[in-house]
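All protein chains but one are shown at their positions in the complex.
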Amino acid sequence: MGGKIFAVLVIVIALASAVPIINHTFLGATVAPPEDISTHGAEIDKQLDETMVEAGLSFLAAQLVLGFFVWQFGGKKDGALKNFPGGAKYLVIAALLLVGAEAIALGAIGTKAWAKVYFQPASPDALQIQAQAGQFAFYFRYPGPDGKFGAIHPDKIDEGNSNFFGLDPENDIPARDDITSGELVVPVNKEVHLMMHAKDVGHSFYVRELRIQQDFVPGLDLSVHFTATKIGKYEIVCTQLCGLGHYNMKAYLNVMSQDDFDKWLKAQSQ
Amino acid sequence: MATTLQPPQTDVEQDLRPRDGHGGGFGGLVPERGELRAVAEPKGEPTRTGVWVALAAIAMSFAALTSALYVREGAATDWHHIVLPPILWFNTLALIASSVTLELARRRVAAFMRRQESDRAASLLWLNATLLLGLVFIAGQYLAWLKLRSQGLYLPTNPNSSFFYLFTGVHAIHVLGGLGGLTRVIVKFLSSRWPLRRSTMDAASYYWHFMGLLWIYLLFILWLKL
Partner (left out) sequence: MSEAAAHVAHHAPPTSFVRKHVFSLDHKVIGKQYYALALVAVLTGMVLSWLMRLHLVWPNAPIPGLQWLSKVGAPGGVMTPEYYLSLMTMHGTLMVFFVLTNAPFAAFGNYFLPIQIGAEDMAFPRFNMMSFWTTFVAFCILVSAFFVGDGPPLAGWTAYAPLSAVGGDSGPGQAVGQTLWGLSIFVFCIASLLGSLNFISTTLDLRTKGMTLARMPICTWAWFITSCISLLAFAVLLPACLLLVLDRVAGTSFFIPSGLNISDHLQPHQGGSPLLWQHLFWFFGHPEVYIAIVPSMGIISHILIANMRKPLLSHKIIVYCMMAIGFLSYMVWGHHMFLSGMNPFSAMVFSFPTLVITIPATIMTLIWLGSLYGSHLRINSASLFSLGFISMFVAGGVSGFFLAQPSIDIYLHATYFVVGHFHMVMGVAAIFGVFAGTYFWFPKMTGRMMNETLGRWHFWLTFIGTYAIFMPFHYLGLAGNVRRYSAFTDDFLVPLIPVHKFITYSALFTGAVQLIFLFNLIYSRFKGPLAPANPWECTSLEWSTPSSPPPFDNFGGQHPVVHHDPYQYGVKSSTGDYLMQTSPERAGETP
């Protein structure tokens, strides 16, 4: 009796778990990645879908077999004991082949998307923007007409006077025309090279729609590059636990047309 | 469900020779032939295995510290070479000498146990010499620390000094543990109530020799990197 209850439970739960995956909603909420606005995201999404199919089928198959066997053999007292045909040998071979093949395939295919994001450097004419993460806000800096960033002086940071980066315009010429913004404004379809600087502790840069995530590590010069393909406003959220304001630490990625971006940049310089 | 309430059929060992299974203390120690020269060790005596296991863990810890050193060196450009205090070389000699005296002590103890020697004096001489040399090592390490301090190099001063104090300090703590083990060996050797077993002697010896080898390795790393 108990075996049959278990079998029904496990099969019902397995099927119920699959439903939100298949139709992407759960209790009215959309539970799938948002639309992809990047140039490398398509590969990631494809890989995610393929993995979901393989993992999902494995999950369902295992739960169904478990349920079925417990239904059949739960509480059984008479009849001879039997062994699974072939014993362990075929199961081991099956596991090796199936999982091995899957692992190699996904591992090999997976490098493509990873390579696009991490192995290829930013192109030399990418738009250079610097991002600084600190407890609990992101700030972004554009190099201004001179194309150069001024040096960062941690001891000169003065948030009250909007000197978020600790610039020293008096003594440091490239810093004079640097443009600081609380929003990451970028032109559409243009590669952006984002240099990442951590002011205090570890943070992370995550834009779901861009399929980009990268930690800010204090003491390390890290960067990411991306190209946004759709105009709009998207959330940038911090995903590396950084303190009490972590849940609230966000900024916006504002993707504009090239014209609008040029106008915006010009307006900032004034 | 079983319906029987009797203990299931069990075969028991007919050999009821007394055994004791662990490292000393508490009753159950039976002297051989009624004399307190040596204590029969049961088969499967775990003390030796135990010390190898412990040494594996200690080695792993120092491996982690070594990798921390290498990573830290590569992380920034503030690696300021320090001069190793010369007393370290003397300390090394003392530690190596203590391993030699320990081996001599072991042979004497074994001879005593086999009744080839009549009293404990020679064994004790070498055991105490080992202890003394161990203490000399510790004192010498402390002097090395004082030397660094006199140069203004403290634990947080720079990464090199940090690792120097860290490596030598952690090693010294383990050496103190080893000295405790050797003291225990001496106490048991002298005791009639809790006589010394060969595995206890062996375990303390392996540990002590390992501390010596570990020190040579650490000294090499310190010399190479700091």
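Labels A and B are assigned to the chains in the order they are written; within every chain, residues are numbered from 1.
Everything below uses one rule, namely that a contact is a pair of C-beta atoms (placed from the backbone, for glycine too) under 8 Å apart; a residue touches a chain by one contact, two chains touch by 3 or more.
Quantities reported herein were computed from a predicted structural model and do not represent experimental measurements.
Q: Taking the full complex into account, what residues of chain A touch the chain not shown?
A: Interface with the chain not displayed, on the chain A side: 1-3, 5-6, 9-10, 13, 17, 20-21, 26-34, 43-44, 47-48, 51-52, 54-56, 58-59, 62-63, 65-66, 69-70, 72-77, 79-84, 87-88, 91-92, 94-96, 98-100, 102-104, 106-107, 110-114, 117-119, 134-135, 154-155, 157, 159, 166, 199-202, 204, 206, 208, 211-215, 217-220, 222, 235, 237-248, 250.
Q: Using the document's contact rule, name the residues of chain B that touch the chain not shown here.
A: 1-13, 15-23, 25-28, 30-34, 44-47, 49-50, 53-54, 56-58, 60-61, 63-65, 67-68, 71-72, 75-78, 155-156, 158-159, 162, 166, 170
Definition applied: only the chains that are shown with their structure count from here on.
Q: Counting in whole Å, what is the centre-to-centre distance of chain A and chain B, each centre being its mean C-alpha position?
A: About 50 Å separates the centre of chain A from that of chain B.
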